[in-house]
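Here you go, one structure.
All protein chains of the complex are present and in place, except for one that has been dropped.
Chain IDs A, B and C follow the sequence of writing; residue 1 opens each chain.
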Amino acid sequence: MGDPASTHWLITLVCVDQPGIVHAISGAIVEAGGNITESQQFASLDTGRFFMRVQVESQTDRKTLEAKLAPVASRFKMQLILDVVGRPVRTLVLASRVGHCLSDLLYRKSAGQLQVEIPLILSNHPQLKELADFHKVPFELIPIRDDDGMTQFESRLLGLVEELDIELVVLARFMRIFSSKTCEKLAGRMINIHHSFLPGFKGANPYRQAHSRGVKLIGATAHFVTEDLDEGPIIEQNVVRVSHARSPEELRVIGQNEESRTLSQAVNWFAQHRVLLDGKRTIIFS
Amino acid sequence: MGDPASTHWLITLVCVDQPGIVHAISGAIVEAGGNITESQQFASLDTGRFFMRVQVESQTDRKTLEAKLAPVASRFKMQLILDVVGRPVRTLVLASRVGHCLSDLLYRKSAGQLQVEIPLILSNHPQLKELADFHKVPFELIPIRDDDGMTQFESRLLGLVEELDIELVVLARFMRIFSSKTCEKLAGRMINIHHSFLPGFKGANPYRQAHSRGVKLIGATAHFVTEDLDEGPIIEQNVVRVSHARSPEELRVIGQNEESRTLSQAVNWFAQHRVLLDGKRTIIFS
Amino acid sequence: MGDPASTHWLITLVCVDQPGIVHAISGAIVEAGGNITESQQFASLDTGRFFMRVQVESQTDRKTLEAKLAPVASRFKMQLILDVVGRPVRTLVLASRVGHCLSDLLYRKSAGQLQVEIPLILSNHPQLKELADFHKVPFELIPIRDDDGMTQFESRLLGLVEELDIELVVLARFMRIFSSKTCEKLAGRMINIHHSFLPGFKGANPYRQAHSRGVKLIGATAHFVTEDLDEGPIIEQNVVRVSHARSPEELRVIGQNEESRTLSQAVNWFAQHRVLLDGKRTIIFS
Partner (left out) sequence: MGDPASTHWLITLVCVDQPGIVHAISGAIVEAGGNITESQQFASLDTGRFFMRVQVESQTDRKTLEAKLAPVASRFKMQLILDVVGRPVRTLVLASRVGHCLSDLLYRKSAGQLQVEIPLILSNHPQLKELADFHKVPFELIPIRDDDGMTQFESRLLGLVEELDIELVVLARFMRIFSSKTCEKLAGRMINIHHSFLPGFKGANPYRQAHSRGVKLIGATAHFVTEDLDEGPIIEQNVVRVSHARSPEELRVIGQNEESRTLSQAVNWFAQHRVLLDGKRTIIFS
């Protein structure tokens, strides 16, 4: 793609934990004339895997850097990613009718606070087109009336991911359940947001249930989408305190604020390669 | 019991919501020469009930105040409680082996931060006797080896509640399940603490489960004990943020801190008549 | 103005604390056929004043209610306000160049989360006109080039407050200092937001100062504007945790998020008559 004139590089890597990894990777960086400016690592006792995220300042071009890193990656059987710091991640946003999450994402993007570019918003409802227009982001409407409609929607989604070089799919309160096939194809790169409570509630109208039970905290959880609905690896969670006097409707408004900020945070961490998967858990290098 | 020379009174009342309650109760207070210094109320749309907590400054004695309040209570079919502000509530603490909650309760009591007196700690294990001794609180040990042991423990508990004029039973990490009979007899005056997670986990070793799932928040919930284990009305909840790097053991320590402060807060609110029951919910006049 | 068909009324009152206030006001409400649905009060030990906010359900019209309340207000020398629950407060927003607070206010308003109507945004810079246009809110530009310009701006502001029946002026990161005369005229109805730190920092570029000092928390304070810059009565405060690794620029972004949500919260509480002044303090009936 032709990297910008930036001299800040970002490396993430995952491999089986063993002695010498840091030495080997830092050796490759030294050989490429680089200086490590930020580095985080984690050895998982659960899976025996080693995770690392390194930022490097270097005048070197990508080809040289790749050439130095390749033997190390090969030797340790690493999944290694090399990227430019600050590069906007190509993000497809799925929306439906409720605008709070989409609005928050678009505002933060326009304010330079979200490291994404959004070539398209795909929605099954027309309501949020005006919001997309204001932010000058293309909006495509594919209504879903039945199971066939959903199949077509998913087919279009997977097509767009290819066509538009999409790296991340964000469900900004998109309320449909995806097929196993779609979940698998987009595993580790599709993020959902949903409300969270202590204790958790299943089924319809959770804010009414939370109210009936008199919960004192409500919140939101951003997670990767997997086949098990709402059970994917957790990326970020937030809660706020609520009193007995809050109506179900007020709980909903409060919960939506938490959803917006939690989703935007998760998206930004993903875009900065700060979210790595360790089985059913995430490692967050925040 | 002979009230102290205090001239600060506390009234809580619950009745069916209807016009004129506040006027009637404030009229009785005016007639008794009282001035309202603090007042909170709540009308529940869920149950149609009205809840009120009033603090009154007055030179009047209890008999006079009761005489003025009685006709109002009768007319509106109120559950009405009259108490002296700051009176320590007679509290029986049940403990087992783990000391963090008991220690926090006893320290706060000694520091004048907890409005209770504790005539006895009842435990099924000897480990916390030394802690009780330091704080000069009597400690009674009743080991529980089998179901019969539990029956005897519960029988002794209910006996002590009578003998010692106990108003509140606190389960400071007491890990046994009570019979329906005990739960009913102590309904609305027995408080438990348990860990809480987003999402919730059932079964053994929740901190290990929370770790496996990579939760980002862990917390604690203080609630009244009912027959449905851990499903009683919620009094207070807290959470703290945790990272992927925390081991199950570290999660346990962090969770215990939350348990301690959440339980102490719930006990103090109860002692100050700030916790009122509305079906399965609590009204907290904090 | 002709109240809507609503039967929910809101009363706030302030007077010298003395026995019988609650009884008298609740008596007037009963006589007007009203039922109290929400009530909060506070007796200030600092100033000896009594504060109350009452919500009333009643079929009665305004004239009748006023007739019943007037003798009570007169007897206790109350400042008494009668309003309809949910009535949008007429709000003039002042803006300059930075859009985060304005954007948050306009989004929440459009989402039905902010109980205001905004007849005009007044700005000394043109940058935020596009944002105003999207939300279909009129935008007036009065550039300020020198002291004369500021005098004209303030004169126009005070004129608009009259013309447009403005009840609240919100400084959404409007960075100019007002004259004593303007502060006095708008005392108790002009809200400002500014960043806050532990410890506090004076002077230019506070985020750089906070960074140099390695603060672990940064936040925002919403307050009424008084002549003493940033020393007016505090309405709301929030903070978030930051690490040593955050740059001054990142601190700025984080701080702006806090400013947005803190200002919006303060505006909403004001609109709902939940903010009462007690000398240099605010009473918040939240």
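Here is the rule we go by: a residue touches a chain if its C-beta (ideal position, glycine included) is under 8 Å from a C-beta of that chain, and two chains touch if they have at least 3 such contacts.
What you see is a predicted model; the values in this text were computed from it and never measured.
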- Query: With respect to the chain omitted from the figure, which of A:Thr7, A:Gln40, A:Gln152 or A:Gln209 is a touching residue?
  - Reply: A:Gln40
- Just name the one of B:Glu38, B:Glu66, B:Glu117 or B:Asp278 that touches the chain not displayed here. B:Glu38
- Message: Using the touch definition from the top, which of A:Gly27, A:Pro71, A:Gly86 or A:Gly279 touches the missing chain?
- Response: A:Gly27
- Message: Could you pull out which residues of chain B are in touch with the chain that's been left out?
- Response: 38, 99-100, 103, 107, 111, 113, 134, 245, 253, 257, 261
- Residues of chain C touching the missing chain are 42, 45-46, 196-200, 211-217, 219, 221, 230, 233-234, 236-239, 243-245, 247, 278, 280-284
- Residue list for chain A contacting the dropped chain reads 17-23, 26-27, 29-30, 33-43
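Throughout what follows, only the chains that are shown with their structure count from here on.
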- Message: Under the over-half criterion for shared residue numbers, do copies chain A and chain B use the same patch or different patches to meet?
- Response: same
- Query: Using CA atom averages as chain centres, what separation in Å is found between chain A and chain B?
  - Reply: 42
- So chain B residues touching two or more other chains come to 42
